[in-house]
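Note that this complex is displayed minus one protein chain, with the remaining chains in position.
What follows is chain A.
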Amino acid sequence: MPHPYQCLLYCSRPGQAEAGILVASSGPYIHTFNVHNGTYLSTWPSGQETGKSSKDDATAELGSGVTAETETHQEDSQRPRKRQKLSPPRDDSGSSTEIVVNGEDEDGQNRRLKPAISPPVIKLAGTSNGHHVVAVTGEDKCIRVFELLEDGCLIQLSERVMPKRPCAVVLTPDESTLLCADKFGDVHSLPLMGQTHEPILCSADDKQGLENGSKEPPQRDFVPSASSLTVHTKGNREALRQQQKIKNPKAEKKSLNFDHQLLLGHVSLLTDVTCVSISSSNKMRNYILSSDRDEHIRVSRGIPQAHIIEGYCLGHTEFISKLCIPPAHPHLLISGGGDESLFLWDWHPGKIRQKLDLRRPVEDLKRRHGLEPASAKPTIRDQEAAVSGDLEDKFAISNIRVHDWSSSKVNKLETGIIVSCEGIPALFHFRIDTEAGKIEHMGTYGPLEGNVIDVAVIQDQGAVVYSMDTVHEAFSTTTVATDQVQKERFPIGVMKITENARSNMCMQQHQHPQLITAMEQCIQRQSFIPENLTAKGKSMRDLLYGLESLRKRGGEEQNVRDD
């Protein structure tokens, strides 16, 4: 069962349109393709490119599909080491997927217990010169930086494990620094070319821990911060007595072993982060915009003053999933999320310019597909569903990408916007009307064969590549399509950005068959997909359709929540 492409990234080197490379991740693999001639280039991890990955591949073959077994024989009586959850335990496969991550022990015995293959890539980012690619794997919280060679090979330069699961990674305008927004609400900065220490997950008493721990401050004895004056209840006093008996209970958690800095934080789950420079009285000022699950878009100053909040863009009524600042209009922000509308902002004053409803185009699309939208048949069941907050019919915006376009007749650069929604097999095309300061809907391209997962703009060839879900039925994030349907589907589609008879921007479907064939064959060939990522698993659904889980569920008993 081929795994769909969950992330796409186009890397082009300025002035070399023919060398443009599409980086696409399918499950744990990252493949590269030459967009110009539609040929497959390489795969990471491949076994030849880095010594490390060859080892992993060998293990993968040995393990034949099942990730390493959980139980380790802890010879010593120490507490088991940190367990890293590598997949939701509710997999249908039933195989346990917890992996005990071990410190590098001398004997090769434990080495086999390392993850056979890295978890799926959840985000890709690249530098504008096309030389570097950043890939984030979610379950192990790892940020990897690669050098992208001209022949499409990816050479891993560094591997940094973040303290919390990254949700978004972006480069600062000078492209020297990575910003990583995480599930805990924090944004960290780390140098793109950071040091490549091995992550230390072993406890402090290990040899390696001692070597690297020399910089750490000497360990102080543990002193409880509570005192008999601050705790009064019987249970708390007893707990304090217990704590005071302990002299040195446990080592402080190790700090991260690479350069990083906490820039800012929300008390919420972050969903996206972006950077922008705008000029103000002839000076360039950098800003960081961060969005969260609690409907906030925060505007902070850029590094090194990211602690200063300049304002908020408030107006969303559901979680936000994507922020997009068109490079040609850096004072504008387009955002989308669970409230089924595209928001256009003047982000610096935090003013909404426009709220563009996407509900109607989506319902039109469903009607064209033969599905009756729920609002068209107000049966009792639907009313009940509406009252009880049924999430069945809601959707969230999953991608907002911009492209430049100029008409052949009028030599004027325009900006187009391509939007996709979770579980919707279509691309929505808009343009920014700069004179009116509005977004205009130009067309809906669908229903496509499958739900759109990710979108990449191939600017120098005027094309858009989108990946589709080959596993689930169109318009559904849960129903698995029949094998017959799955076989006939293509995981990739390409559209060309062009103009119609009235010289307005539009898109043409069914382009570039070579690239589509190459990308389809590539995932067909893909030798090994971990069991937990096969089609039926919930983890696949979470990987492709993670946004809906951000929606708040109303109607829960308050007291239950509080207790």
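Keep in mind that, in the parts below, a contact is a pair of C-beta atoms (placed from the backbone, for glycine too) under 8 Å apart; a residue touches a chain by one contact, two chains touch by 3 or more; residues count from 1.
Heads up, the rule we're going with is that contacts and distances are computed from a predicted model.
J.: One chain isn't displayed here; going by UniProt, is it "IBH1-like N-terminal domain-containing protein", "KLLA0E24773p", "AP complex subunit beta" or "tRNA (guanine-N(7)-)-methyltransferase"?
T.: The chain we cannot see is recorded in UniProt as "tRNA (guanine-N(7)-)-methyltransferase".
J.: I'm checking contacts with the chain that's been left out. Which of A:314, A:328 or A:413 qualifies?
T.: A:314
J.: Tell me which of A:267, A:410 or A:501 is the one touching the absent chain.
T.: Only one listed residue reaches the unshown chain, and that is A:267.
J.: Which residue among A:120, A:166 or A:185 touches the omitted chain?
T.: A:185
J.: Touching the left-out chain: which of A:245, A:283 or A:502?
T.: A:283
J.: If you put the missing chain back, which residues of chain A would it touch?
T.: Listed in rising order, the touching residues are 184-186, 189, 224-227, 229-230, 232, 252-253, 261-262, 264-268, 283, 285, 294-296, 298, 300-301, 303-309, 311-312, 314-317, 552-554, 556, 558-559, 561-563.
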